[in-house]
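A protein chain is absent from this complex, but the other protein chains hold their places.
== chain A ==
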Amino acid sequence: MRHRSRGLRALEPLAWVGPAIVLIALVVLWPVVEMIRSSFLKISKFGVVQGGNGTANYDRLFAEPDFASIMGRTLIWVVAVVGLTVIISLALAQLFNQRFPGRKIARWALIAPWAASVLMTAIIFRWMLDPEVGVINMIRRDLGFLDALGGASADPLGQSATAMPWLIFVAVFVSVPFTTYALIAGLSTIPGDIYEAARMDGASKMRIYWAITFPLLRPALTVAALINVMNVFNNFPIIWAMTRGQPGYSTSTSTIFMYILKNRDIGESAAMSVVNFGMVIILTVVFLKVTRWRSEVA
């Protein structure tokens, strides 16, 4: 009797933790298992399972002539967007942390690109870059940078060399508000008396920033950048709305490629998802190692 009740008591925490574990298993682990499983199945275009397929889906994926360039582009895309976002946000956060007239309005205005739907923003930019009627092209023409509308020179989204910078610009544009706000929150946790002490000791402004502000901001910066890495890696609407990954696959990232493959071969698309998933995990681990996450945040 006594023995049994002790056993029950040992199980008691399970009653509290159990539902959470079940929930995690259901909404996190199960889809991952399903994704990995379907990457080894032969599935028709309309989702009917036609049996096992061994590693054929992966063989086909790795044999795609555009696979290597797409993975390389994905890496560049993530590094460029997150890097630029962080640099711009650090400067903006510093600016918005100063007292100046109209700061409240400026802070609200900063939210706009964040509050607007990303898909909408991307469509608006595509429209502004339209070779015939795009307002950006009209301005370029009026300033004398463009001979005439309608030609290839008025079509930055038509060539990957000019489309990628625009895609990266839009991605930075929509990522900056969140990152800046995270950093402003970080800045406001730094106690004012440290600055006072530094000034008493006669530290220069640059010295104060690099010796006090930046190190104390690192936890906030790490978290904000990590969220950006994952968001940007999985970003779909910007590229899809602006170029559909075209011309060819030359503006496709692995997420876009996975979506295009889904129309053709679900098994291969699932294999791409698994590779994608693995890459997010690797990127995250590398990122946390580089930023020494444990000593900074935990």
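Basically, a residue touches a chain if its C-beta (ideal position, glycine included) is under 8 Å from a C-beta of that chain, and two chains touch if they have at least 3 such contacts; residues count from 1.
Definition applied: contacts and distances are computed from a predicted model.
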Missing subunit (named according to UniProt) among the choices "Non-ribosomal peptide synthetase", "Cytochrome c-type biogenesis protein", "ABC transporter substrate-binding protein" or "Insulinase family protein": "ABC transporter substrate-binding protein"
Selected from A:Leu61, A:Val118 or A:Ala154 as touching the chain missing from the view: A:Ala154
Per the touch definition above, residue among A:Gly18, A:Pro31, A:Gly54 or A:Pro165 touching the missing chain: A:Gly18
Option touching the unshown chain, where A:Gly54, A:Gly248 or A:Gly278 are the choices: A:Gly248
Touching residues (missing chain, whole complex) on chain A: 13, 16-20, 22-23, 44-48, 65, 130-132, 148-155, 157-159, 243-249, 260, 262-266
